[in-house]
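Here is chain A:
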Amino acid sequence: MTAPTLLLLCVLIPLLGGVFLALQGKSPNTRDTISLVTGVALFAAVLGLYPAVLAGESPLLILAEPIKGLPISLQVEPLGLLFATVASGLWILTTIYGMGYMRGNKETHQTRFFLCFAISIAAAMGIAFAGNLFTLFLFYEMLTICTYPLVTHKGNEDARRGGRIYLGILMFTSIGFLLFATLWTYNLAGTLDFRAGGILQDHVTPTTALILLTLFAFGTGKAALMPFHRWLPAAMVAPTPVSALLHAVAVVKAGVFTILKVTIYIFGIDLIAETGAGEIALWVATFTLTVASLVALTKNNLKARLAYSTIGQLSYVVVGAMLANAAGIIGATMQIAMHAMGKITLFFCAGAIYVATHKTDISDMRGLGYKMPFTFAAFFIGSISIIGLPPMGGSWAKWHLLLGSIEATQWIIVGALLLSSLLNIAYLIPVAARAFYMTPEQKAAPGPIAEAPMLCVVPLCITASGTLLLFIFGDALNHLVTLIPLRAELP
Partner candidate 1 sequence: MSNQLPAIVLLLTLLAAPLCSMMRNGDHAWKLAVSSAWLSVVAAFALLQQVWGGYEISYHMGGWPPPWGIEVRIDELSALVLVLVTLFGSIVLSALRESLRPIMRSHRHSLYYTTFLLCMASLIGITITGDAFNVFVFLEISSLSTYALIARGRDRRALTASFRYLIMGTIGATFILIAIGFIYMVTGTLNMADLAERLPAHADNRVVQASFAFFTIGIALKVAVFPLHYWLPNSYTYAPKATTAFLAATATKVSLYVMIRFVFDVYGIEFSFQQMQLGLLLVPLSIAGFLIASLTAVFQNDVKRLLAWSSVAQLSYMVLGLGLLNIDGLTASITHMFNHAMIKAGLFLALAAMIYRVESSKLSDLAGIGRTMPYTTAAFVILGLGLIGVPLTAGFVSKWYLISAALEKDWLWLAVLLIASSLMAVVYIGKIIDAAYFKPVSASHAQVKEVPPIILIPCWTFALLTIYFGIDTRLSAGLAGRVAQTLLGVGS
Partner candidate 2 sequence: MFTGLFNYWVVIIIMMSGLYVVMSSSNLIKKIIGLNIFQTAVFILFISMGKISGGTAPILAEGITAYSNPLPHVLILTAIVVGVATTALGLAIAVRVHEAYGSVDEIEIAAIDAADFDQETPAKPAEDTTS
Partner candidate 3 sequence: MLVATVFVIIRLEKLMSAVMMMGFFSLLSSCIFMVLDAVDVAFTEAAVGAGVSTIFFLAAIAIVGRTSRPVKPNKMIVPLITCLGTGAILIYASFDMPRFGINDAPIHQHVAPRYLNDSAGEVGPPNVVTSVLASYRGYDTFGEVGVVFTAFIGVFLLLGAGTRKSGKERPAPPNVGEGSMRQKVVLREVSDLVIAPVLIFALYVQWHGDFGPGGGFQAGVIFASGIILYALIYGIVPAQKVMPPRKLAYFPAIGLLLYAGVGVVSMFKGGNFLNYSVLAHDPLHGQHYGILIIELGVGITVAAVMINIFFSFSERSL
């Protein structure tokens, strides 16, 4: 199969899967099988693109051209491929986990749930392989809209309120800022294609560049920069697999991915470095990562704590992008993958705990570690990866980010990164640690092991070991990341 066909398949497979799902809604087993098969097929298709990319090619596929000079096109490049790999790979696990979770909780409307899920993945693939900013924007909006029913899945008053905030902020930022910035870019550069070295060179003054990049940063509401981060905690009303989707697989990753794409292929890191266009976004991100970590400390609800943790971790990516040097970009790109793997583990654990015990508050989890040893062990591993300690994958990302900020001689940021890591330890480690300390009465009567269903536990074990593997094979990842063409002269 040629690369362009594979590209098309990447978007089509989840959509087709979704259609079959919808048709087979009556029988849960068939439906789940289809989900799984779709997931695997998609993953295979994504992997099929590797040879081309490793050979330095970037196949292009034009789907339609609604506006002259602005085709809807798909194109592969290393960064997108990485994102697609992460998303499609984790989708398989999320599907398995979702089956366990949804069945375990006897949720309603499961068909609608999996259908929207499939469409979300299709949108994520579209974002990953978007050939220009316009296409990216299209899929970005599509993702917003099709995740909305997922967020409000429960259908109660809380869910609706959360959903309203979710949709409100994402729509507002994307139309108000992102679309505007996109249009402006098009107006300045005459194109929106993603090109190595950027397209804005020679078209902008430093001030314009500064405003524009700031608009992009805030416009990508999915990247949850403060003060547009409120949707993430609000969306915590969703079922846990959805949270995994939001935090790890697709949504927030799509946000930071967009920012990375914009910095690398629209502005070009040289332009940002020369004009200092990233200043505002850089400081906002730094602020966000510190404050979000602090807020996370105060949260007792596990999912809320994880949500604020995500906000903080996303800002690492933004910081990396705005540093505008090779190390920063590498760090940021790795952070996407590493954080995805780490955070999904944590969410799987949170969900598993909920399924098994219906507990959501950290303070209630004392002693649970003995009942659910696998879950909490995985949680511990995930935490370490998020914090960025060896021997977990997360450390590579943090390492490169530190290098990047040192290279950019941004000492304050170096300090903020270190401080934030300390804070990460402070809010993540106690969760796992506390679970292994029993209250006196629990000690008196140790219960039997009572894990969540297998379908829940197995995926989280896989992802936990994944973080470990990412550390070991960090070099391969590094190789892929260095293939990202940062400057025009590179192929």
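By definition in this document, contacts are C-beta pairs under 8 Å (C-beta built on N, C-alpha and C of every residue); 3 or more make two chains touch, one makes a residue touch a chain; residues count from 1.
How were these candidates chosen? In short, all candidates are chains of the complex that A comes from, given by their letters.
All figures in this text were calculated on a predicted structure; none of them were measured in a lab.
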Result, touching chain for chain A in the complex among 1, 2 or 3: 1
Footprint of candidate 1 on chain A - complex, ascending: 64-68, 70, 72, 137-138, 141-142, 145, 152, 160, 164, 167-168, 171-172, 175-176, 179-180, 183-184, 186-187
